[in-house]
Structure formats: structure tokens, C-alpha cells
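This is the structure, below, for whatever I ask next.
Just one protein chain is left out here, and the rest sit where they should.
Think of it as A and B in the order they're written, each chain with its own count starting at 1.
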Amino acid sequence: MSFIVPEERKVAQGVVIPSPVGENTDMITSNWRSQRPYMKDLDKCDMCRNCYIFCPDGCWTVDEENEVVIWNAKYCKGCLVCVTECTEKALDVADELDFDDGVVRLEKSF
Amino acid sequence: MAHVHEVTIWARGVVQDKEGRDVSQIIALGAERENKFTQAFDDYEDLPDRVGVPVRKYSRISDEEIVMRYDYENENPEVVIVMEEAIVKGIDILRHMTVKGILVVNTKRPAADILKFIPNKDQLDKIVCVDAEEIAAGVATVDFSGSEGGVDATTLGAGISAPLVGAAMKASGLVAFENVEAVVMNKEALKRGFEEAVIEPAN
Partner (left out) sequence: MAKEFTYSGCAASAQACAMAKVEVICSYPIRPYTAIMMELVKMIHNGELDAEFVHGEGEHAQFSVVIGASASGARALTGTSGVGMTYAMEVLSPIAGGRYPLQAAVADRALDPPGDFGSEHTDVMTARDQGWIIGWAETPQEVFDNHLINYRVGEDENVMLPQFVCQDGYFVSHIPGKVSVPEQSQVDEFLPPYKPHNPLNPKAPYIHAPQIKPNQGPVIDLQRAQAHLNTPKVIRQAVGEYNQIMGREYSPFLEEYRCEDAEMVIFIMGGHARTCRFAVDALRQKGVKIGMVKIRFVRPWPTDEVAECLSKFKAVGVVETSTSYGGAMKGGNLLHEVRASLYDLPVRPLTTSFMAGLGGEVVSLQGFNYVAETLTKAIAANKVNKYVQWIGFEPDWHEFVEAGG
């Protein structure tokens, strides 16, 4: 029996597929946010690293050299736990639509 | 096969899931009072138990029995209702729209601020902005049984769904006001949505 499977429907045998490394580009979750955290007052930040520790999605990274924390716009889901846990109240909340960029626009849901 | 009018509703998972479902059900029940054939169902693939994920609900109205009952998506929405404004930025809400359709958005912002995030806005005829949060006093009911395919325990249209239905019906004329009013709980909010909706051309 010969079958023709259209290219866009093909699946790896046994559904064993290469694993994403570093980031999961098949599930970009920036569009889950209605609000985002932002560094309101950098002077207040004492590099306690709470935001980095508490983020469920690993969206804060620590830049030791420049003594700043860096926010990952691509995957942040806007849970705002980092804002709650920020010991010095350096982080604050802003509406996502106040910013033109930062969200990866997807063609369809996943 | 008669034309099927399709309405797609975008909402946020968990926190707006029930209100989104309310919108689809109010529209369908209102249309049934006009002896139409209807469907009102949730998108099955948008797993709704994730807080904040964009989820879809569907409402369909036709003069004859709807043949393709089991679709996973609306094949050709005419009206798209967005219950949380940031959804327009992150996903193609007008996907599959082929007619010049209507977009209804729950927002305090002016239409231009919303449209700038929609690259394919040429697809739209009109945009309607309505501040559903203010009109419904921020009420958004939650019910997990309905998310899983059961029956919601609370009544329809207690929160932000009511003004959004009002605005959508004003702009589209799909169902007469008195028919959606009959099935909605918060009739005042529905009326305000209907009357205060700002309907503008999208282009």
C-alpha cells in the first residue's frame, strides 16, 4: 500500500522530536501578558536577585558585571510575581499596550 | 446550505473564560428567540486551564440547520470580540476572516491605539471600542465546570460579557437588542454597552 502524506502533515516516527534547547520556540508565551513588569527605579534595585529566583519562567537574568537584571520579553507571561517579591519596590507594573513592541505576534494559538 | 454567521470571541484563560463563554451563549440564545439555528461552544484546543492564555469561544447563527457542527475553529468569522485589549497585540485575531468584518474590543483606549497593533486591519470594516470593565464594575465571573464542557452554575451576562454583547449587536445587527436583553442578567450593562459603544470605520 502506498500513501501520500502532504509535507505539512508529516510527523517524526514514534513522535520523537528534537528537544528545544535554551528556549522553547514552539511555545512563545509573550502574548499571555496583559501587563508587564518594568524597572521603575534602578537606584532602588539592590541586586537581591528575588526576581530571578521567583520567576516561574526564568524570565529575569542577572548581569553581574553591569549590576542590572535583564527582562525576557519573549516569554514573560505577566504573572507579576517578581513585582510582588521585589524587596526594594524597584519593579512596577505597566499595561502591555503602553509599549509598541515586546510581544511576538503569533498566527495562531497553541 | 444557508450562510452561517460566525462570531469569534477572544478572552483570557481562567479569569475571563466564563465571561467569554457567556458572550457566545448570549448571542446564540438571543438568536434562538428569533427562530434561528445556533451553536455556542468553546474552542477545544485552547486549553483553558492556563491563566492568561488567549482562548476562543464561538457563536454561530444560521437560517438553516448548521451542517458542519464539529469544526475546531470558526472558518470565517464576521465579528471578532476581544475581551482583553492586549490580545490584539500578540495574535492574529482576524485569522480566517474573509469578509470586511467588525472588531469589538474591551478597552479604555481610543480605536487608533488598538488599530496600530493590527497589521491586517484592512480586513476590517468597523472597530468598536467599549469600556466593559467600567460598565460592568469590573465583574468577571469564573466557573470551571463550564470550561471543562459542563454547565456554568451562574447566570449569563453578570459581568463584562454584557456590555460587549451590547456593543457587538449594535455594530453588527446580528441579534435584536430585546432578544439578547431577555437572556442577560445585567441588563443595565448590556444597554450601556449598546448605547455607549463607539463604532468607527477601521480604515
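Assume a contact is a pair of C-beta atoms (placed from the backbone, for glycine too) under 8 Å apart; a residue touches a chain by one contact, two chains touch by 3 or more.
Here the structure is a predicted model, which means the values were calculated and not measured.
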Option touching the unshown chain, where B:68, B:137 or B:198 are the choices: B:68
Contact footprint on chain A, counting only the chain that is left out: 1-5, 9, 14-15
Residues of chain B (touch criterion as defined above) contacting the omitted chain: 29, 39-42, 44-45, 67-72, 144-145, 148-151, 153
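Everything that follows uses one rule, which is that only the chains that are shown with their structure count from here on.
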Chain A and chain B: spacing of chain centres that average the CA atoms, whole Å: 28
Contacting residues of chain A [partner chain B, same complex]: 29-35, 77-79, 95-97, 100, 103-109
Interface residues, chain B side, partner chain A - complex: 12, 43, 45-46, 50-56, 84-87, 89-92, 95, 107, 109, 113-114, 116-117, 119
